[in-house]
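Apart from one protein chain that is not included, each protein chain of the complex appears where it belongs.
Per-chain residue numbering starts at 1, and chain names A and B are given in the order in which the chains are listed.
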Amino acid sequence: MSSQTIAEKKDTDSVEIPRDIPEGWSPTILAFACHYCAFAAADLAGVMRLSYETNVKIIRLPCTGKLDHIYVMRAFERGADGVFAAG
Amino acid sequence: MSNTLEKKKRGSVVIVGGGIGGMQASLDLADSGLKVHMIQKESSIGGIMATLDKTFPTGDCSMCMISPKMVEVGRHQNIDIHILSEIVSVEGEAGDFTVTVKKQPSYVDPEKCTGCGVCEEKCPRLVPSEFEQGLAKRKSIHSLFPQAVPDTRVIDPNNCLFLTRERCKACEKFCQAGAINFEDKEKIFEIKTGAVILSPGLKKYDPSIRPELGFGRWPNVVTSLQFERILSASGPNMGVVKRPSDNKHPSKVAWIQCVGSRDSNNANPWCSSVCCMYATKQAVIAKEHDNDINPTIFYMEMRAYGKDFDKYVDRAKNEYSVDYRRAMISSIHEEAGTNNLILRYTSENGSMVDEVFDMAVLSVGLEPHLDAEDFAKRAGIEKNKYNFAKTDHFNPVDTSRPGVYVTGIYQGPKDIPETVTQGSAVAGKAMALLGESRGTEITVKELPEEKDISKDEARIGVIVCHCGINISQTVDVEKTAAEARGCENVVHAEDLIYACAPDGQEKIKKLIKEKNLNRVVVASCTPRTHQPLFQETIREAGLNKYLFELADIREQCSWCHMGQNEDATEKAIDIVKANIAKVRNFEPIVTDSVPVTPVAMIIGGGVAGLCSAVSLADQGYEVHVVEKEEKIGGLAHHVYQTLDGSDVQVYLKQLIAAAEDHEKIKLHLNTEVDNTKGFVGNFNTTLKNNTSFEHGAILITTGGVEYKPDEYGYDTHEKIITQRALEKNIHDHLPRKGEHYVMIQCVGSREEPNNYCSRVCCQDAIKNAIQIRETSPDTQVTILYRDIRTYGLREDYYSKARELGVFFSRFEPDRKPEVDSSGSLIKIKTFDHIIQREIEFTADYLILSTGLRPHPTTDSIGEKYKLTRNPDGFFLEAHVKLRPVDFPSEGIYVAGLAHAPKNLDETINQALAASGRAGALLSHDRLGVSGIIAKHDRDLCMSCLACFRVCPFESPFIDEDGKVSHNEVKCTGCGICAGICPAHAFQVNNFRDDQVIAMIDSLTADILE
Partner (left out) sequence: MIVGTQKPMEEIWEMIKSYKKVLVFGCNTCVAVCHQGGNKEAEIMASMLNMHAAQEGVEIEIQHSGIERQCEHEFFEPAEDTIAGVDAVLSTACGIGVQFMAEKYANTPLFPGLDTCFLGAVDEHGVFSEKCQACGKCVLGETGGICPVSRCAKRILNGPCGGSTNGKCELSKDLDCAWQLIIERLTALGRMDDYEKLAELKDWSFDRAGGPRKFIREDIQV
């Protein structure tokens, strides 16, 4: 078995089951942001008074390299609808 | 004079100008224990770099790079920034100057102002923003730009309604900190200092001096600096490329080069050094922003002389379809009705062309400030004929006055990395002058002992800040505080008008004592700027400073959710709760430190190495110079004079003598490094001759070699020689009457596989051509070139060569000159692009301008110290803009040709810079390890080497027992190791998995219900 075939098989392997979106629902989005760039960019957005939805909450990391798989899984497992990693 | 008679030197430096050069100098000096007074004319530091969108050739965001540096300068306890200030006079002598400073009133008390910006919002008076180049408006009370440092506001007295017409005072009314002071007056004060560094920066050429280009008349003609703001995501268009007349997306955009440069008639004769590259960058970035833009650059000569610049231009041509046209624009007119622009120029084949563009960008040149002449007088230094500070080739940062140094564009046009290099170079100079007085003028804070909280349960205090009304007008701060009060372990929560104001800080200290708090959360602004301030505060109250977290509810909540008060309040509560959850798991962090060996090792004894050695030795450090050859001096032994006629051999002799005679310099000749162990501050090197020594820093100055050509019949004819051999010939005997010298440029440069500019060859050719024509006017000199790259003030010599009758003919790389060397005279055929036909020369000498190559040892040294090389084989610095002489590995620096081809003065700059950087490092007795680093648990680790392979800083290493260990000194706390580790063996302090997961859990607490 070559590693390529393993990877191909995984790509088609989705655990997602689409469901209907309830009315009035708004997603919860967690953003993991690098202290030096993306977090700074989020600050700048504020400084420039750029408006976005209030359902985005940012968790500061020292670098997106620090982003652990576990964090992403944990967020989804606990019901977050989107995870945004920026750095 | 004996030492006892010598006056004690002062331990401080005045830096005039807070651009990137002045900032670099101030940080290096302040880090080395000298007090810095920064005199800045504007209301914020940052200079020109803060106005730029991106930088070439990497496309990095300029503000993202400079902003952290500005913050660092702003909060460095050894740096005092005096805004709106100028120097009046500099009295005294090196080591003991008195600088008189005049400070304009700012009408805002910087002690009271918290930078909340409410005044700015309330101010009714709008005026064109200088920072936005007039493309947007600012208020009368304002900060220069949003990231300004210091972040106080200032009132512009010429536009303030109260100061001009005695009505309004809205700012005073709304300022809850009571910081507005209309009684503020101009102040004149004196600063006693040991050295003065001049880095006043630049002025841009005013293109309205050339009315034919239509600037100020046709709205779609903008300057390059205006275009930077148009491109900037934080600029007036938020990064959308629109033209001023009708806000339409332009399709055809023209850049017009050399506006105000290389023109002695109604502009400046010098080359501004940066415009070719910034125009290329702007064209590329514009295309990235909007793929429908078709950029055209009209230029005279493409001066892509810097490291990786030619490759950048090639990419612009090939990947971004930037159209480069060699033509000068003679006039710009507006097309009736469309606001489009008609550009008139002479095409390469000589015909006059009118072409329509949607927008035109004038690549305006750089020049000294208008008051440069007066400025030189006030600083007591000599200036050159163009009002730049006068410096000599071998002492590029020394002014005519000892103890007064110059950096940046005031010394001559240059780009950011060269300015930063000079910033560190002047720092090195000042350290050498004042080294003995290090630490005498700085204050060290006395701190109470840290309370042991290890056995106590978490007692969290939460402060929710109103930030005037910045937060409280959108977020219900009382409700947020009340919600915090309800959280587990929170023993106190309250709201404050200004947490960061002095009374707010005192309140926090008091609360820590009264409520016996052992962890603190402040919900206010961004941790990027304010975390250190609050950390200091809790430390003063006896808490470990890492028991603090800042919840950003201003930038990331109230400011971006204005008018959505209910939702914003919910979000603020979520943010605060998440940070409480995180802080609950915080533990005190004990930071370690390691001793520093105050010794440097320099590999390579050429001019770069020797110059660094002498500078470091003068700073008081022991230096080991390791040279492979039997004598020091390197390539400079073969250079007789510089472009400006300075005698290189005299300089080299002095430099060698200085190195040989210095009691602190030890030369190791005929040997190489066998191995180096250790890390920053603590290296141990053994040479191949078995000598070994300890040292704290490494300077790599291994130099380069001259390319030996195989092109154009070199080796087939004794009179086909290199530029270097010609230099020796004409130095040894005068050229004979009637001789014809033909030079071919770019031999072995700017072509695959060596597609880079060797930077020195144009200068060498022109230098030798001038020498030939001046000493023997009855000779002929012809230079066959691709682009003449006499950048900066070197342009004078290009003009001089032309005046002396040197004939220049341009060729294209796909149609190179042909050489017939079969006879005694050499025949050269070339296609001249001006007259569009082939011409033939008969030459007595054919001189090949051969380029520079990295030294053959570069690769082995690179492997030894794990230093990357660029595709051309030169060492790659840590950051091409802001860390030009550092390597990513701490404690290792680079200078000279090892870094890239460069001229002698530039090598000297870099050598001084490397010694400034190394000097700042070696000045520390001990090196503190940062608190936010990865901690490695050897019990969990199974040495799978994932961390070892991915860490950019080489902090995980394979230890003597064969398993992975972690060197915390090298660690920057990025946490890549923690992310990749399959065993959870790495945890980053204050970003531990349990702490981050506590935040995730807190932020998702309500969803699953």
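Everything that follows uses one rule, which is that contacts are C-beta pairs under 8 Å (C-beta built on N, C-alpha and C of every residue); 3 or more make two chains touch, one makes a residue touch a chain.
All of these numbers come straight from a predicted model, not from anything done at the bench.
Take chain B: the residues that touch the chain left off the picture are 942, 944-946, 949-950, 981-984.
For chain A, the residues in touch with the chain missing from this view are 1-3, 6, 9-10, 13, 15-17, 69-70, 73-74, 76-77.
Definition applied: only the chains that are shown with their structure count from here on.
Against chain B, the residues of chain A that register as touching in their complex are 28, 30, 35-37, 39-40, 42-52, 54-55, 57-63, 65-68, 70-71, 74-75, 78-80. Taken in their complex, chain B has these residues touching chain A: 64, 67-68, 146-147, 233-234, 238, 526-528, 552, 554-562, 564, 567-568, 570-571, 574-575, 578, 932, 950, 973-976, 978-980, 988, 991, 993, 996-997, 999-1001, 1003-1004, 1007-1008.
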